[in-house]
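Here it is, the structure in full.
For this view, one protein chain was removed and the others were kept in their places.
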Amino acid sequence: MISFTNVSKSWGDNQVLRSLDLEVRAGEKVSVIGPSGSGKTTILRILMTLETPDEGLVTVNGETLWDAKPGTTPRETKQMRAARRNVGMVFQQFNLFPHMTALENVTEAPVRVLKMDAAEARERAVDLMELVGLAKHLDHKPPKLSGGQQQRVAIARALAMRPKVMLFDEPTSALDPELIGEVLNVIRELAHSTDMTMLMVTHEMRFAEEISDRVVMFDHGSAVEAGPPHEIFSNPAEERTRQFLRAVLDR
Amino acid sequence: MSSDFVSYATPLLLQGLLVTLLVTVLGTILAVVTAFAAGLGRLSQHRFVRWPAAVFVEVFRGTSLVVQMFWFFFALPAFGIQLEPLAAAVLALGLNEGAYAAEIVRGSISSRTAGQNEACIALGMGRALRMRRILIPQSIPAMLPPFGNVMVDLLKNTSLVSLVTVSDLAFRAGFVRNQLGHTTEVFLIILVIYFVLSQVIAFFTKWLERRFALDRQSRSVTKAAGMQPVGAGGT
Partner (left out) sequence: MTWDNAFAWSILPELLGGLWITVQITLAGTAIAMVVGLAVAVIRFSRIPVVSKLFGFYVQFVRGTPLLVQAYIAFFVLPDYGLRFSALATGIVVIGLNYSAYTAEVYRAGISDVPTGQWEAATALSLPMARTWVRIILPQAVRTVVPMLGNYLVQMFKDSAVLFAITVYELMGHALAIGSSSYRYLEPLTIAGALFLLVSYPSSQLIRTLERRLAPSR
């Protein structure tokens, strides 16, 4: 479903991604873990076309998203836009539209971009809001919602576009500890009951272990190690992985 | 002050006041339109839109309003265009204040967090849609206080139209003074009238700000964008 071939990206002197090769099968749930600045968020941002790779080929659902040659600046193309439509993203900072109600947040893109009929979009939005447990908050504006509620609306909003791939960029890192659970519950439900391809960057190790088919350990722009959760978390092969997990899990 | 003076001056000054109000309103409308056109123009992706917009803004900010007003009235005829004094005055006022206010529009839209932009990209929204439905509506509350300043500024600048023979409050005051003397009284009276008007506008702006505030966010955005009071000159 997703493939990265030889993808590199630098910010000035800092090489954020080094010749990355990565494949995600359709329906697979993959978690990416690793220290800050390791480049894991960049993977998601490149998939969402929020950042441009310097070099490499990125495809989604067989369609080319990026085909970057060193020295040239890739530009937005029709093909890219078509490929991008398969991808949805949930941000760390939620990024809900503050001037619209929760329901309007969810219906906006389907109506305006997918040209869906307004009544149909509304129906779907109500269903999605029920799915994330916020059926009673349809007419509330984001400032009136808690962080956990806002993030759940953000998930509903992304799902409304029927993506084949859902990206989660540290979805709970900006939340108060007691609100993390409600968001993880929604993501867990998504993972277990749908065959959506999911790619998640997170620091919630136990959660990653629970729902992932595969875990990738990232550091300094490269995938250090990848494998099924029980392998990575209980018996990692690489020293770097061991180091990281020790620091994170022994708090 | 004799009652003769009062009965002579009052209707004239009232007429002048009406003209001043008319010019203020017309000027404000033109200024808002210009501000959005130039401000959005400067945010455009296309160079052939950005550059003319930037040039327009710099030219109208950098040459003096007084010069512009006289230019529209006295210099345009050389190109065969003879404008009524009122038209020339409103045109100069609106374009000038609009050029200053373009920065308000540009500043408040571009100070929307990057996150809002990214959410729109993630949902597949094109640039026009993003602007129209998400970025601009959010920016409006933050724009209201500075635009209130613009209106006050415009009000004060309307006094300049008296110099191109538009019969506004300042013009009428000069006329009354020429006819009847009482220089001090006449000018002090109109000074107070201008003051009252500017306070009314300021009060109305604060009301608008409270009414349309998204939440405390909009006020801190205004500060963060570092927006200065527009057009310092009280003319």
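Letters are used for the chains, namely A and B, taken in the order the chains are written, and counting of residues starts over at 1 for each.
Just so we're on the same page, a contact is a pair of C-beta atoms (placed from the backbone, for glycine too) under 8 Å apart; a residue touches a chain by one contact, two chains touch by 3 or more.
Model, not experiment: these values are computed from the prediction.
Q: Considering the full assembly, with which of the depicted chains is the omitted chain in contact?
A: B
Q: With respect to the chain omitted from the figure, which of B:53, B:109, B:152 or B:176 is a touching residue?
A: B:152
Q: For chain B, which residues reach the chain that was dropped from this view?
A: So the residues of chain B touching the missing chain come out as 58-59, 61-68, 70-71, 74-75, 77-79, 152, 156-160, 162-163, 170, 173-174, 177, 183-184, 187-188, 190-191, 194-195, 198-199, 202, 228-229, 231-235.
What we mean here is this: only the chains that are shown with their structure count from here on.
Q: Once you find the CA centre of chain A and the CA centre of chain B, what distance in Å lies between them?
A: 46
Q: Would you pull the chain B residues touching chain A in the complex into a rising list?
A: Residue positions touching the partner: 113, 115-116, 118-119, 121-126, 129, 133-134, 137-138, 214-215, 217.
Q: For a test of understanding, state which residues of chain A touch chain B in their complex under the given definition.
A: 48-50, 81, 84-85, 87-89, 91, 93-99, 108-109, 112-113, 143, 154, 157-158, 161
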